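Written out below as structure tokens is the structure these notes cover.
All protein chains but one are shown at their positions in the complex.
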Amino acid sequence: MSSITTRLSNVAPGSRRRGRRTWHKTLLGLVFTAIMLFPIYWMVNVSLTPADRMRSSPPSWFPFAPTFDGYIAVIQQQLPYLGTSLVIGLGTVLLTVVVAAPAAYSLAKLRPKGGGALSFVLLVAQMIPQVIVAMGFYAIYLNLGILNQPAGLIIADSTLAVPFGVLIFTAFMSGIPDELMSAAKLDGAGTMRTFLSVVLPVSRNSIVTVSLFAFLWAWSDFVFSSTLNSGGDAQTITLGIYRYIGNNNQDWNSIMATAVVASIPATILLIVAQRYVAAGVTAGAVKD
Amino acid sequence: MSSTIIERPEAAVPDGRPATNAGLPPRPSLKKRFRADQLTAWGFIAPVVAYLVIFYAYPLFKNVDLSVRDYTVRSFIDGNAPFVGFANFTAIFQNPTFGPALVHTLLFTGISIAFQFTIGMALAVFFFQNFRLSSTLRALFLVPWLLPLIVSASTWSWMMNSDSGVINSVIQSFGGTGINWLTSPHWALVAVIIANIWIGIPFNLVILYSGLQNISTDIYEAASLDGANASQKFWRITFPLLKPVSAITILLGLVYTLKVFDIIWIMTKGGPGDSSTTFAIWSYQLGFGSTLPDFSPAAAVGNLLIVIALIFGFLYLRVQKRQDA
Partner (left out) sequence: MISFFRRKRALTALAGLAVATVALTGCSTGSGGGSSAAKGTYTFWDPYPQFDASSAWTKLVEKCGTEAGVTIKRTGYDTSDLTSKALLAGQQGNSPDLLLVDNPVVSTLADAGLLTDTSETKTSTSDIEANILAAGQVDGKTYGVPIGANTLALYYNKKILSAAGVDASKITTWDSLTAALAKVKADGKKGITFSAIGTEEGSFQFLPWYWGSGADLTKLDSSDAASALSLWTDWVDKGYAPNSVINNTQTTSWQEFLTGDFAFSENGTWQLAGVKASKIDYGIISIPAKAGGAAPAPTGGEFLTIPVQKDSARYAVSKKIQSCLTSTANYVSTDTTLSYVAPTKAAQEKQVAADPDLEPWVTAVGDAKGRTSDNLGTKYPKISEQLWKAVQNSLSGSQTPDAALKQAQTAAAAAIK
């Protein structure tokens, strides 16, 4: 695998030329991203539009006389909720990876009897409507006394991601060459050590993928936080949005502003994570 | 192609190389080893099994139980609902909503997945060529997922409003006539499919992209040396090697799309009339759409969805078996 290293060093001298060669791709990428994120722009636009212009026809493409009422409301009322969502998101990521990765390793490489059936059950599990699952959880949590506890919400949110994680990890781990594992075995490593020091590092990409989705699901979950945590002191940002949805009235400035404010820290996290991952992949390749 | 990462394990495991057993006592009997192996294998799986039993067995049981009894709000509280067998299912099949809901579910799922997967794949391949800002832009593609569905779906219904929506405003400025996206029985399903494709693209992009990362660059090197062009590389290398990841992406996409309800519910409520009602929406309408919940038929429709997913799950397992064989 040293060829990657050589390739990198081959490319290096011509990198300026490469930069010039790829600017049109960057441009194309920008166009794609702009199209994809247009609804996000529209959301920002609505968050700044005063109520009497929200439904003007034709709509205005830019909030010329912006109102910041929504943002003022959000900053005054919602900032602590962001912290809760962050803690719950990260907790869910951790729990999901810890539970799903070993299982997937086993399914992909250790060939347990009945593994196929298990994958199948995992698939079916994801079909149960979340509302029904939440109703079941409510009863369990009430009896365990973990209703309205962030820890309980982390467990609930991870149930969305664990079946997904196992299936994704399995798909990726079955692609790991068996030579790697038999080599570790030769070095005297047990199954656990092989898993920790060989399989996990090689599975970096899939760990990142699963973590991303676990985080995103936990971040945007509403059903669980509403059913299991709405009486708690530490509420999530999605519940925060419902403060602006009244019986007869919705305060769209504040709803959209909450979404904008909520997505900023998470977006930064995503970009940083992506950079880190991109760097990690290159480093790993060179090390090999 | 011996450098391919994805190789059948059986072929690759060299059973007992010379000198391996040199310093070790004789191996335990095959049967014992097998048992120990199984124990380890299940040890790794145990947490997930515990998970499934604790968190899914009861809800699944509950869902089946709801669908074979006649629950009213009162019997939901005191738990004394009479057993009615398949009566709820028969009632569902005879309901005039059944036919349209089935067709809409198939169209919604099929069209959504076809577009999500194709666009996701194209974007994954596109972003995989390292160009300036590629990783940042790729991260930005995930932003739609950060938004609670109530916000993203509301934004779409905002943009698709017949009178004050920006999409119609663009169409009209090019001289076209506006479309009643959300209020016309002919367009409502199209409108929710478009929004759903948009929401599903990041999912496909991310998984397929990490699939691409796992393909060894050596293969592309070799192909380049052999003079393969970009499209040949895609169809001969990328596509076949991505098969396992693609299969699971499509399967998961299917499972998730089948049960999509938030987007449709927020945008059209399944309307006008039944024109964008899928099984998931129908189940929700029965269960929570009015102030008087109708749990049993709702659960019956929900179980129909599970059965549909089961069928595709079987298909997946068969395809996988064939690939393994």
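As written, the chain order gives the labels A and B, with residue 1 at the start of each chain.
Convention: contacts are C-beta pairs under 8 Å (C-beta built on N, C-alpha and C of every residue); 3 or more make two chains touch, one makes a residue touch a chain.
As the structure is a prediction and not an experimental result, all values here were calculated from the model.
When the full complex is taken into account, the listed residue touching the unshown chain is B:V73, out of B:A57, B:V73, B:A230 or B:V307. When the full complex is taken into account, the listed residue touching the unshown chain is B:I54, out of B:I54, B:L107, B:I171 or B:L310. Seen across the whole complex, the unshown chain contacts chain B at 24-25, 28, 36, 39-40, 42-47, 50-51, 54, 72-74, 76-79, 96, 157, 161-164, 180, 182-185, 268-275, 288-293.
One chain of the complex is left out; on chain A, the residues touching it are 51-57, 77, 95, 98-99, 102, 131, 135, 138-139, 142, 144-149, 151-152, 154-155, 190-192, 226-227, 230-232, 242-252.
Just so we're on the same page, only the chains that are shown with their structure count from here on.
Averaging Cα coordinates per chain places chain A and chain B 15 Å apart.
Here chain A touches chain B in the complex through residues 1, 3-4, 7, 19, 22-23, 25-26, 28-30, 32-33, 36-37, 39-40, 42-43, 46, 54-59, 61, 98-100, 102-103, 105-107, 109-113, 115-116, 118-129, 131-133, 135-137, 139-140, 155-156, 159, 162-164, 166-168, 170-172, 174-179, 182, 186, 191, 195, 205-206, 208-209, 212-213, 216, 219-220, 222, 237-238, 241, 252, 255-256, 259, 262-263, 266-267, 270-271, 273-275, 277-278, 281, 285, going by the rule given at the top.
Taken together, the chain B residues at the contact with chain A in this complex read 5-7, 9, 12-14, 17, 20, 37-38, 40-45, 47-49, 51-52, 54-56, 58-60, 62-63, 66, 123, 126-127, 129-152, 154-156, 158-159, 161, 163-166, 169, 172-173, 198, 201, 203, 206-207, 210-211, 213-214, 216-218, 221, 244-245, 247-248, 251-252, 255-256, 258-259, 280, 283-284, 287-288, 299, 302, 305-306, 309-310, 313, 316-317.
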